[in-house]
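Every protein chain except one is present and positioned as in the full complex.
Chain IDs A and B follow the sequence of writing; residue 1 opens each chain.
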Amino acid sequence: MTAAVPVQGIREDDRPDVVLIGRPGDRELTAQLVGAVLSPPPWINKVLLVTGFVTLILFAAVTYTVLTGIGVWGNNIPVAWAFAITNFVWWIGIGHAGTFISAFLLLLEQKWRTSINRFAEAMTLFAVVQAGLFPVLHLGRPWFFYWLIPYPSTMDVWPQFRSSLPWDVVAVSTYFTVSLLFWYLGCIPDLATVRDMAPEKWRRRVYGFFALGWRGTARTWSRYRIAYGILGGLATPLVISVHSIVSMDFAIAQLPGWHSIIFPPYFVAGALFSGFAMVLTLLIPIRRLYRLENVITTAHLDLMAKMILLTGSIVAYSYTVEIFLAWYSGDVFERWMHLHSRIQGPLAATFWIVVFCNVLTPQVLWFKRWRTSPRLLFVVTIFVQLGMWMERFMLIVTSEAQDFLPSSWRTYRPSAIDMTILFGTMGFFLFLFFLLIKYVPFIPIAELKETRFKIEEETRGGPVMGP
Amino acid sequence: MQPVFPRWSNSIYRWTIAALLVGPASFIALLWVLARTPYYTGENAVRDQPVKFDHRHHVRDDGIDCLYCHSGAKTSAYAGVPPASLCMNCHSQIWTDSPELSLVRTSFYTDTPIRWNRVNAVPDFVFFNHSIHVAKGVGCVTCHGRVDEMGLVFQARRLSMGWCLDCHRAPEKFLRPPDQVTSMEWVPAGPQIELGRRLKKTLAVNPSVECTGCHR
Partner (left out) sequence: MTTSDDPPIRARRLEQFRPEVTRRGFMHAMGASFGLAGLSACVRAPDKEILPYSRQPPEVTPGVAKHYATSMSIDGYATGLLVESHEGRPTKVEGNPDHPASLGATGIHEQGMVLSLYDPSRARAVARGGQPARWAAFANAHATMAAAKVHFLLEPTSSPLRVNLIGRIREAIPGATFHFHAPLSRNRAWDGAALAFGRPLDVRYDLSLAKVVLAVDRDFLASGPGWLVLARQFADGRRLLGQSDSMNRLYVAETALTVTGTAADHRLALRPSQIVALTALLAERVLAGQRDAPPELLGALERAASPAREHAAWAAAVARDLLANRGAGVVTVGDAQPPAVHAIVHAMNIALGNVDRTVRYAPPPIFEAGEASHDLGGLVGALAAGQVDYLAILGGNPVYDAYADQDLGQLVAKARGSVYLGPCANETARPVDWFVPEAHLLESWGDGRAFDGTVSFAQPLIAPLFGGRTVDEVLAVFLGQGAQAEGSHALLRDYWRGKHGATGFDAFWESTVRRGLMDRTAIPTLEQRIAWGRLQAAVEKLPASPADALEIQLRGDPRVYDGRFANNAWLLELPDPVTQLSWDNAALLSAATMTQLGVQDEDVLELSYEGRSIRVPVLAAHGQADGSLTLSLGYGRKGELAVGRDVGVNAYALRTSLAPYANGRIALTKTGEQFPLARAQLEFDLHGREDDIFFHESLEEYRKDPRFTAHKNTAPETLYDLKPGAPRQWGMSIDLGVCTGCSACVVACQAENNVPVVGREGVRKGRRMHWLRVDRYEAGEEQLFAEPMLCQHCEKAPCEYVCPVNATNHSADGLNQMVYNRCVGTRFCSNNCPYKVRRFNFFNYTDDITPLERLVLNPDVTVRDRGVMEKCSYCVQRIREAEIHAGVEARAVRDGDIRTACEQACPTKAIVFGNVADAGAEVTRLRHADRSFAVLNDLGTVPRTRYLARIRNPNPELAR
């Protein structure tokens, strides 16, 4: 971000409790938000080109892996899981904030959710797309992935339901499906708006196709509201369930460092932690580039910073509990893992990065003037992303590297392919994200108007007819 | 403002949604069915053979016992396809110049094997053992069908894992007295289940349903 970002908002009335600045009329708002789609900034095509290229490299690496076998990765025995599962947990975790914001806050009727929910929800989808790549890819024989799904085979054999992996498949796919529907449903009215405002015929046809013939009658709106509410209700528990189940991939094992009962809440908190961080990482630059300070206000930044602080504290607490329990249990293996291996072992660096990024950095958010400084927030969120990836790496690799029998101890070094796939998914993620920015109104127009209406109701104490 | 799409596009939408719901389901169903069709299991598929060997003639007309040619079935995992030398036991005396048998004679005199086409093959990764089945009273006909009525032999049963388990889980449904193993016409005097239960006890039949029973 080259241009200077005003630290204290842009309007005198931009106060941390204001989620919509000024009193923009419906037309004003529509023009501003649809404009982003109808006349996108020129730089976005370059961005798409670059990220698209990275995506191609990712697919190349994936194909190579499938053709030759995962021996092209750095994995070994004992470190049988490494980058693939680390990336999986990281991405799926990032995918959590979206649903939390759009569904959870919907049920809690939080106004500040409005202008960021579609954005966050889309981020969720794209993150889950990345995550979904890994459970299949990390298999020794990916072409048999469907054996994890229960179906009546001619072999009369079924999956092992005591394992967490078949549940993983269900949880992640459900989560993706519901999130997708929920997000798409939210888009429909705005797609219709674009359809109606688009000058070119092709736009009208394309957006019209996806708008499913939306007409915006009172009847449609009421049905729409009901459907939206139901899906929101469905999506909410998933926020908790998905990452709880993912955490079981480790918690049900007896490996020192995995064999822990606190994993489900710990993982969910960690997920939201990284999720909110990712929302901010993307939001802050976009907000600046599209001059959206009036709809994505300091209030939004402030509130999300608080969420990061909260979830971050839970995560920090979990670290402490883990180490304490290891010491308190007196178990020689747990103790070795938490008091030696992680802290001073061959991979100790990861532990200290984790502590710095996830425990120390968020502490700056105790202060309002830092919570409301986009630039600083941006830096903090980047650290959190790094920290959370390292946390998963530490959990998985460090634990595996030094387990029960010293004879099998071995450390781990990622291969070039490992790296390519990790950064490839980042490119793929951004590629999808900027596609969205370019073609879909990423600030929900209709809902925003609604919110503005509500605000005015509250302030004026009575309905006002637009425009 | 004129509509972007004609009226009939609504019904297109409805159909599309329907297809999205039904399509994947029916595709899965298709695979489910396919895996059970003779095409996939190879049932009833007659395979041509280099020598026009006719089981009807040798088994029914000549009354040659299965084990005369497939002697391995008693002692080995493989029932075995007889060596040309065995054919020559008889055919050095009869049909000595039949053109049908020329390949057998060349095989015997030039000591080169006849390349038979395999008919009955259990799935990959299965270690099937004939001897134990013969010893425990599983009839040839139970798995191979009425070979005595086959001109060219074909696979008579599914030979899938589920099919194996049908018997391994309830052998009494199929057991017969060991001396009747090679008989093609044998039918139980009384109800099969009772006979089966008795044989199961007397022959100590306790078929493995462990993975390593067949996969090693």
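Keep in mind that, in the parts below, a residue touches a chain if its C-beta (ideal position, glycine included) is under 8 Å from a C-beta of that chain, and two chains touch if they have at least 3 such contacts.
What you see is a predicted model, and the numbers here were worked out from it, not measured in a lab.
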| item | value |
| --- | --- |
| Candidates B:46, B:90 or B:132 - the one touching the absent chain | B:132 |
| Which of B:84, B:143 or B:156 contacts the chain that the document leaves out | B:84 |
| Options A:69, A:152 or A:237, residue touching the unrepresented chain | A:69 |
| Which residue of A:400, A:418 or A:447 touches the chain not shown here | A:400 |
| Positions on chain B where the hidden chain makes contact | 31, 39-40, 42, 47, 72, 75-78, 80-86, 107-108, 110-118, 121, 123-125, 127, 129, 131-132, 135-136, 203-204, 208, 210-213, 215-216 |
| Touch residues of chain A, complete complex, unshown partner | 68-72, 74-81, 138-145, 147-148, 157-160, 162-166, 249, 252-255, 258, 332, 336, 400, 403-410 |
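The rule is simple: only the chains that are shown with their structure count from here on.
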| item | value |
| --- | --- |
| Centroid spacing, where centroids are CA-atom means, of chain A and chain B in whole angstrom | 54 |
| Contact set on chain A toward chain B in their complex | 151-157, 195-196, 204-205, 208-209, 212-213 |
| Chain A partner contacts - residues on chain B that touch it in the complex | 1, 4-5, 9-10, 13, 28, 32, 35-36, 158, 160-162, 165 |
